[in-house]
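Dumping the structure here so I can ask a few things about it.
Excluded from the complex is one protein chain; the other protein chains are retained at their positions.
For clarity, chains are labelled A and B in written order, and residue numbers in each chain start from 1.
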Amino acid sequence: MTIDTLHQQLSDKKISSVELTQDYLKRIATSNPDLNSFITVTEELALADARAADDRIKSGKNVTPLTGIPVGIKDLFTINGVRTTCGSHILENYTAPYTATVVQRLQDAGAVIVGKLNMDEFAMGSSNEHSYFGNVRNPWERDHIPGGSSGGSAAAVAALQCVAALGTDTGGSIRQPASHCGVVGIKPTYGRVSRYGMTAFASSLDQCGPMARTVRDCAEMLNVIAGFDPHDSTSLNLPATNFSADLGKSIKGMKLGIPKEYFIDGLDSDVAKAVEAGIAELKKLGAECVEISLPHTEYALPCYYIVAPAEASANLSRFDGIRFGHRASHPKDLRDLYELSRTEGFGPEVTLRITIGTFVLNSGYYDAYYKKAQQVRTLIKQDFLKAFESVDAIAAPVSPTAAFRFGEKTDDPIQMYLSDIFTIPCNLAGLPGLSVPCGFTKDKLPVGMQLIGKPLAEATILQIAHAYEQATPWHGMLPPGVTL
Amino acid sequence: MSTEFECVIGLEVHAQLLTKTKLFCNCPTTFGAPPNSHICPVCTGQPGALPVLNRKAVEFAIRAGLATHCTIDEHSVFARKNYFYPDLPKGYQISQYDRPICREGVVEIEWNDQIKSIQLIRIHMEEDAGKLVHDYGNPDASHVDLNRACVPLIEIVSGPDIRSAQEAVVYLKTLRNILMYLEVCDGNMQEGSLRCDANVSVRPKGESKLGTRTELKNLNSFRSVERAIEFEIKRQIEVIEDGEKVIQETRLWDDAKQESRSMRGKEEAHDYRYFPDPDLMPVTVTQEWIEDILSTLPELASAKAARFVKDYGIPEYDARILTAEKALAHYYEEALKHYNQPKKIANWIITELLGRLNANNATIEDAKIKPTQIAALVKLIDDDVISGKIAKDVIVEMFDTGNDPEAIVKAKGLVQVSDTGAIEAAIADILAKNPDNVASYKSGKTQVFGFFVGQVIKAMQGKANPKVVNELLRKHLD
Partner (left out) sequence: MTDINKKLIDHIAHLARLRFPEADLERYTQKAKHILEYVERLKAVNTEGIEPTAHAVDAVGFMRDDEAQAFDNREAILANAPERDGDFFQVPKVL
């Protein structure tokens, strides 16, 4: 079920939003014990939203494509009066006192919020194994990870627990789980979507984006959530863009760059095959594909693992057990309160990254690590800008492998981090990137193809992805046991 | 012979900007509100909340920079200063580090009857922290109030150009005056709108290398600035004379004990881990904006005083008093608009009005007497309606009631008597009652003339016009 078919049914009064929402809530109730994709199901809120949507549809006023559509929200966006955990023990009992701009925009458009989705703690992870609330399981194969950090969002969309979901992407956290769960996910240009009310991991890299089963649904979601927000001074003040306007237009004559640095030894052969077939399909659709070089690609990961933990170490200082969140019992003094609350409250991956981030910002090491990383970031950005002088978009794999098994990479952080090696450059450069399903491995695990666009060229990569999607069968496939 | 020492002082002054709202959120900045009444997701550091810069605060910082001849950085940068404290909600303070909005300025002070330039290293913007309350009932707890968190401050850092405690006070007073003239800070040290830290070191006279400095905190009044620095200079000299070394440290001034104590041990080894705040883009200040602010910059005290001397012909001493506060200078010029007698009006304001205001611990803003009224009073004297002596009584009533001088004079029948008949009658009476004095006068002791004038005026309850009394007396006696 996609947004436009459901919108049609709602408009034709074939089904009410309350009925639709009840269907989805039922589906969540049945499948969530197995998948664990939701941390909180907001049943009451959802039904209230649904009733309001039905009123809107009845009156015919302010009806948008999202009116009455059940959506899920990654549990790091605030909703006034709703628990917001960020997948962390430290926020286990935190009730947000305000609503994130993107959630507000969805609600204003009439969307129905069905719940808060599981995630790696504070969005730090690529497997969803770092959630305090337990692993999310991949709907295609239960003993495999769904990807991360927006694993709950990807799994929920794939398992039809919601029509679309919000995720966030700091180093691939939308695209990688989308790829691993066989759904579409887009990380917009940095600044396209407001970050107000989105708990920060690494502020200069974080960007909110939609995840859905089709390219068109992602575009519809983006139409609602994108745009300048006076509460986020890094959001871009630009005229409104219609992200679905170019869907259906031919991609004939478009020039696509295939970065040679993304087809390396570590790339799984099944994944390589699927992506190469995807590129071949794009050629068939009339796109011209040329090899390009992004020479600093190999430095993106080390660069990211300095910049992101540095920003995170400061962003997570506010979780101190003083104004909200977990506080250690009976601290003997202030230092005890801080150190025990934080040590008890944060999981191991978050703790490790705070430690790394604190280290690289330390005055004695700042130039060697943080400043150096920022300079390398400039070079990575320049690589892309240079490439975009000759191509319209870039096609590449999303992740070197399909979803791996739980526990497979937990002992070696670098092995885990490598899972984001192809998605991180986009965040460092602030570019839009998406993942669109492009096939399966021998083990029946989904594979995604990544499309990276010029700054603000979301419409272009959506157009390409849509053309590809319409020419291939992947988006129509459902995980075993999931029925419409 | 013992070595002569010279001290080297630099001040770091924090001034709260007079914006209506906080630096990064829309909460009001009103002082003295109930605890945690001016708070929101941003200034309490809720997850997901983001700072949005207050344009007015930037404008005020630029204003302060331009008035102190600073260079304005067209792309200054906010950075995060990381440390943990219960009054700091985000675990970092948003401040400016290597790209402050203003740098390399100068403040001219009057010192030893000369103009001395104190260099400014920088002026930067930052958010204030909240307040920790230690006396709210529970003796085992402290309490956090975040009303003040995120209130906009500028920090003004002077070079090590100051050489004595008294000079530091003059610099601070001058700086305060500039900020108040600019209307960017209310200058209230008691409420903490203006706070001062001092960096102090001593060195043998003639030595060019700086000695080890200490940082003095908690200087909440001009007096404590002076005392704390004096105390510190003496302490450092004693340390050196004892053959020991001054330790670089922060010292807290205890105003009650009139001494400072080391904060070593209580203080963390600070590593603030500054880095550019990714939530805020560089602060872009266009040349156009700077020029716009420059064109609306008010005349500052020193320029105003010079103009008063030149245009109004009043003594420099008076001009400096009248320009010490912007409101007072404005008051004076308003009075002149009504009656253009600059010297006389200056005298009446300085000796009669300011004296009373000071005695009442009040400022010119509190004065009930309006500028037009003080001008009217001076005019009444000049027009011979009342005498200067009577005027001194009139102004007392004006001060208390705010009534017009004409009304007071009329109601109390204080109009001066110039009628020669009445005065002559009084003179005749006085002369008749004092034959001895008349005789003395006639024998050449002319100094008793003053006695007769006084007696006549007294007999007429002060209302006699002294000029007329003088004339008629001479006529009678000579």
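Worth pointing out:
In the analysis below, a residue touches a chain if its C-beta (ideal position, glycine included) is under 8 Å from a C-beta of that chain, and two chains touch if they have at least 3 such contacts.
Please read all numbers here as calculations on a predicted model, not as lab measurements.
Among the residues A:Leu340, A:Ile424 or A:Ile452, only A:Leu340 touches the chain that is left out of the figure.
Note on the undisplayed chain: of the listed residues B:Gly10, B:Gly48, B:Pro86 or B:Pro342, the one touching it is B:Pro86. The hidden chain makes contact, of the residues B:Ser37, B:Thr71, B:Asn188 or B:Gln258, with B:Ser37.
Touching the chain that is not shown, out of A:Lys116, A:Arg327 or A:His466: A:Arg327 (per the contact rule at the top). Although one chain is not displayed, subunit B still touches it through residues 19-21, 26-28, 34-41, 44, 46, 52-58, 77, 84, 86, 132-134, 136-146, 266, 271, 273, 276, 278, 280-284. Residues of subunit A that touch the chain left out of the display are 80-81, 94-95, 97-98, 189-191, 204-205, 228, 230, 233-237, 296, 298-299, 302-303, 305-306, 313, 317, 320-327, 331-340, 342-343, 346, 351-352, 354-360, 362, 365, 368-369, 371-379, 381, 412-414, 427-430, 455.
Assume only the chains that are shown with their structure count from here on.
Within the complex formed with subunit A, the subunit B residues making contact are 41, 44-53, 80, 82, 84, 86, 89-92, 144, 271-275, 278-281. Only residues 76-78, 84, 86, 91, 94, 96-98, 100, 195-200, 202-204, 230-234, 310-311, 313-314, 316-320, 322-324, 334, 338, 358, 361-363, 366, 370 of subunit A touch subunit B when the two sit together in their complex.
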